[in-house]
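Omission of a single protein chain aside, the complex is shown with its protein chains in their original locations.
Labels A and B are assigned to the chains in the order they are written; within every chain, residues are numbered from 1.
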Amino acid sequence: VTTVASETALLSLLGEQPADHGLPAVFYGADDVHRLDLERIWRSSWVFAAHSCELRNQGDATVLQFGADSFILVRGGEDVVRAFRNTCRHRGSRILDRPATGLKALVCPYHQWTYSTSGRLLGCGGMERERTIQRESLGLHEVRVVEVGGLLFLAAGDDAPSIEQARSELERALRPQGLESAKVAARRTYRVRANWKLIWENNRECWHCHVGHPEYIRSNFDTALPSDPELGRRTSEINGNLSALGLELDHDEAGLAEFPTPDRWWSATRTPTTAGFVSESLDGRAVAPLMGDYAEADVGVLRARMLPNFWCHASSDHAVTTRLLPLGPGLTQVQVTWLVDAAATKGRDYELSRLLPFWQSTSEQDWTLCERAQRGVLDAGYEPGPLSPGREYNVIALLDWYRRALGNTSQSS
Amino acid sequence: VTTVASETALLSLLGEQPADHGLPAVFYGADDVHRLDLERIWRSSWVFAAHSCELRNQGDATVLQFGADSFILVRGGEDVVRAFRNTCRHRGSRILDRPATGLKALVCPYHQWTYSTSGRLLGCGGMERERTIQRESLGLHEVRVVEVGGLLFLAAGDDAPSIEQARSELERALRPQGLESAKVAARRTYRVRANWKLIWENNRECWHCHVGHPEYIRSNFDTALPSDPELGRRTSEINGNLSALGLELDHDEAGLAEFPTPDRWWSATRTPTTAGFVSESLDGRAVAPLMGDYAEADVGVLRARMLPNFWCHASSDHAVTTRLLPLGPGLTQVQVTWLVDAAATKGRDYELSRLLPFWQSTSEQDWTLCERAQRGVLDAGYEPGPLSPGREYNVIALLDWYRRALGNTSQSS
Partner (left out) sequence: VTTVASETALLSLLGEQPADHGLPAVFYGADDVHRLDLERIWRSSWVFAAHSCELRNQGDATVLQFGADSFILVRGGEDVVRAFRNTCRHRGSRILDRPATGLKALVCPYHQWTYSTSGRLLGCGGMERERTIQRESLGLHEVRVVEVGGLLFLAAGDDAPSIEQARSELERALRPQGLESAKVAARRTYRVRANWKLIWENNRECWHCHVGHPEYIRSNFDTALPSDPELGRRTSEINGNLSALGLELDHDEAGLAEFPTPDRWWSATRTPTTAGFVSESLDGRAVAPLMGDYAEADVGVLRARMLPNFWCHASSDHAVTTRLLPLGPGLTQVQVTWLVDAAATKGRDYELSRLLPFWQSTSEQDWTLCERAQRGVLDAGYEPGPLSPGREYNVIALLDWYRRALGNTSQSS
C-alpha cells in the first residue's frame, strides 16, 4: 500500500512538472507510482476486457487480470454478461484459469463450491447445515460490466465515472462496424517492457511515424500537411460512399484527432485513407469480406479509443483492437486482436498472411520504440524534455489527463 | 529483519481472525510474514532433513537449505550424524554444494581450510602460526540433529522444543517399517508456487479428494461415511494380520486422524486400506518386496507427520515421504521420495512404472490445487471464508497451531 507520505510527495512532484514536458522518471518506474496508478486509474476506470463476440453464447466465459485483480466474465441467464472476482468465497481458490464454454454454473475446482452465472452460491457441499453460514452472503463478488457496440468494459471499483455518455457516443460510431457479429480471426499477445503510459504517449503522436512506421504512413494523412490537396479530394470521395449510411468523416484534417480532451476519456472518429487504401493492409486492398452495414469498401477508417487501455482501427473489412494491461511499473501486456465478419471463412474469405502484416508490423515497431524509451527514462541521466505543441499536442493532453486522474479530482462523466 | 511495528501489526491481525476461517492474504504472500515464518517456525522447529539411509556410511554427507540457512549433514566418527552451518569460518565460502560420499574431512574448496567430521578446525594452511587465532574457536558452527526411526531432523535454532516425546512415539510407530535398512528408489523434486501453509492446508483435509484425487480415494476410507460396513470388516481383517507384530490399527474411523492437536506437532497413525489394496499402488497390489518386520502385505498404511515440513505414507512394501522447504512467500520446494527395502533390486524386485504413479499423480494433483489457491488468496478480491467443522477440522487445528507458533507462546514439547 502506498503510504500517505509518498503519495503526497508524488502528487506534489507531478504538480510541479511543466505541462509541456514529459514526466519525471519515477512515474515510469517506481513501485509506489505503479500502486497509485492501479488504485487511482485502473481500479477506478472502465477497462476494456473483451469483445462481446468472445462470449457469444450463454455459458461462455473469459478471464481478465491486471494488478492483483482477476475477474471472470460470463454470459449467463437472460443473455447478460456479468463479471465477478475470480476467487472462491470458501478458501479463495482461483475459480477460472482460462476461457471456457458451455458453463451452466461456476464451480470452484478445489471443493466444488458452485455459483450460478449470476454469482449466487448454489452449493457448498452441505456446509450450510453444519454451521451458521448464510448462503446469500457468500455469493461471488460482482463488479460492473457494460457492452458498448460489441466491446465489453469492466469497472473494478465502485468509483468509476458514469460511462453513459461514452457508451452513447461510441455505440453510434461503432454501429456500422458490426462488431457484435464479428469473430476473432487472430490475436497476438505481447509483454512490452515499458510503462503503460509510455505506450499511450507513443500512440498519441505520429511524429515518430515517418521513420518508425514506413508501412503505416502510406495509408493515411496523419503526417500530411494541412495544404495537401489529396486530403480534400479523398475526403469528398469517401464522404460520397458514406452518405448512404448516414455517415461522414469527422476527422478530415491532417494530423491526429484531439484525444484526450478535458471532458472526454473516450473518442471515436472516422478518418480518410489515402488513394488506393480501402483497408489498412500492406497493399491497401481489402483483406476480408465487408463487415456490418458497409456496402462500400472505401469508407475510411474508424478509430476509437478509451483510456486507460483501449484503442482500435476499423476498416470496412476488418477491425484491429489493442488492449493494454499493466503487469508492473515497467511491464505491460498488450493484446492485439484482428476481427472479421463472423461468417467469413479462413482460407476462403481471408488469409492471415494478408490480414495481419499491416498492424502486426506497426504494433511491433511501436513496442520496440516504447521499450527503448523505457530504458532511457529510467536512466540516471534522464530529465524530462520539452514537447512539441504542433506534433505532440495529444501527449500534452494525455499527461494532463494523467495528472488529473492521479489526483482523482476531475474525471468527467 | 521484520520490524517490531510490522510484527506487532501482523500478530494482532492474526489474533483478530476467527478460528474457523482461513487466514488473511498477507499470511500467504508478504515478505514480512515470510521472514517471521522463517524465524518463528522454521528456525525454531525440528525440520525433516533427510533419511538415515541417505547417509548410510561414515563419510556420507548431504546438504539442506531453507531461507538463508544452509547446513551440511555428515555421518562421522562413532557413526553419528552431525549437522553444521555450511559456511567456512575463513571467508565464508559455501563448503558443500551437493551430497558427497567418502569424506574423511570437510574441506572448503576455496582455501582448503579443513574441518573434521565433528566440525573441529584441523588445518588452515598454517595461518595459526601467522597471527593470533585460536583454532578451537574457528570450528564449524554445529546445530542439533536427531535420528528418529530412520529419519533425520535438524534444529537450526537453539529454541526448538524438546523432541523426546515425538521421537519416542514416532520410533515406536516406525519400527516395523525398517526405514533404516531402506534405500531411496526414486525422488521427484517440485517447485510449487504456493506458500508452504497452503500445502499443509491441502494436506489436512480430504474434502478435495473425491474430485481431485480419483486414484487416491479408491485405496482408503478418508472420505467414507462412518456407517460404511466395509470399514469395520477391513479393520478386523487387517488387525488380524497385525497382531503377530504386536500392532493394531489406531485410526479406523472414516475421515482423517486428528492432526495437529494442541499438544502434538507430530503424529503417527495406522489406517486401514480398502478391499484389494495391500499397498498404495494404482491396482492395490504390492509393488516391491516387504519391508522391515512385515511378514504380511495387508497391514494398512502407516501415516506419520511432523510440522512444519514432513509427512509420509508407508505401505508394507514401500514408503513415500514428503519434505517441504520454503523458498519464498509464494514458493515451496517439495521433495517426494520413494523408499523400498535396501535389498530390493530395480528391474527384478520392483519397477518404477508401478512404484511411482499412485503418489506421483496424487502429489501433482495437489500442487496444481495449491498453486490455484495461491493465485486466488493473493487476489485483491479474496476474503477469508468459513471452514467446515466436519471436513476441515484439521485445517482449523493447523491454523490454530500456526497462530500459536507465530506468537511463539506455546509449542508443547
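What we mean here is this: contacts are C-beta pairs under 8 Å (C-beta built on N, C-alpha and C of every residue); 3 or more make two chains touch, one makes a residue touch a chain.
Every value quoted in this text rests on a predicted model; they were computed, and no experiment measured them.
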Which one, B:S44, B:N86 or B:N241, makes contact with the chain that was left out?
B:N86
Check the options B:D31, B:D97 or B:E230 and report the residue that touches the missing chain.
B:D97
Looking at the full complex, which residue from B:L11, B:I133 or B:A254 touches the chain that isn't shown here?
B:I133
Missing-chain contact among A:E201, A:D222 or A:E280 belongs to A:E201
If the hidden chain were put back, which of A:I199, A:A268, A:A288 or A:A373 would touch it?
A:A373
Subunit B, residues in touch with the chain not shown (by the definition above):
67-70, 85-95, 97, 109-112, 125, 127, 130-131, 133, 138, 141
Considering the whole complex, not just the chains shown, which residues of subunit A touch the missing one?
20, 22, 25, 201, 207-208, 211-212, 369, 372-373, 375-391
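Basically, only the chains that are shown with their structure count from here on.
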For the C-alpha superposition of subunit A onto subunit B, the rotation angle in degrees, rounded to the nearest 5, equals 120
Quick one: report the Å distance separating subunit A from subunit B, using the average Cα coordinate of each chain.
48
